[in-house]
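All protein chains of the complex are present and in place, except for one that has been dropped.
And then subunit A:
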Amino acid sequence: MTLAASSPGFLSPTGVEIAFLLVGVVTLGAAIVTVTTKQLVHAALWLVVALGGLAVEYLLLTAEFIAWVQVLIYVGSVVVLLLFGLMLTKAPIGRSPDADSGNRWAALTVAVASAATLIWVVVDAFRTTWIDLDAATAAAAGSDGSTAVTGASLFQSWVLPFEALSVLLLAALVGAIVLSRKAAAEGERPPRSQDKAPSGKDKAESDEIKAASGKDEAASGKEGAR
């Protein structure tokens, strides 16, 4: 079992490799703080750091398009939705003593197992693959991570998985609408039986629910667009 292709060695790392490792450490640290902090909104903001760090890693691997999409979808939309949800429900300033779960050991086991699987798969698949950074920067438009190459492989080799993913997201979208509709209907029934005209507060609440379901649509729509 050879460790890697012989030509580029591990003992003389380039600047890019060092940067990659440092950003990786920052990303990992931010991810750990995300799941351990007791301040809910801080967790969401640390998630921004972790996701942004991932985008930088993609950039260092010359996958420019993927990096920007990462920022666009995850930092610009998903985290904003998370914060929106937190603010609508419960976002106290300071620590939440109840922000803890009895499932932490089960969660840790699953996390370690899935991480081990992913690392094994990635290492096994790309062990001998090296990116020639000089060539990649010299011909930015033609390198493996450029938009043109990504688009061509996505819509030629991988079009079936891509479409299957779209259907999955569509199912999630429909499911979200069904769930939120049901909650809204149950929430509105009691006041309606007493009084035909809903009071201003109820109306505001149902508007908020509508806005929240719109958010799911937006998220899924964007994932689909991706």
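Please note the rule applied: a residue touches a chain if its C-beta (ideal position, glycine included) is under 8 Å from a C-beta of that chain, and two chains touch if they have at least 3 such contacts; residues count from 1.
By definition in this document, contacts and distances are computed from a predicted model.
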Omitted chain (choose from "Electron transfer flavoprotein subunit alpha/FixB family protein", "Putrescine ABC transporter, permease protein", "NADH-quinone oxidoreductase subunit H" or "Thioredoxin reductase") - UniProt protein name: "NADH-quinone oxidoreductase subunit H"
Touching residue (missing chain; options A:26, A:72 or A:172): A:72
Chain not shown: contacting residue from A:41, A:154 or A:176: A:41
Absent-chain interface as seen on subunit A, which is shown: 41-42, 45, 48, 64-65, 68-69, 71-72, 75-77, 79-81, 83-84, 87-88, 91, 93-94, 140-141, 146-147, 207, 210-211, 214-215, 217-218, 221-222, 225
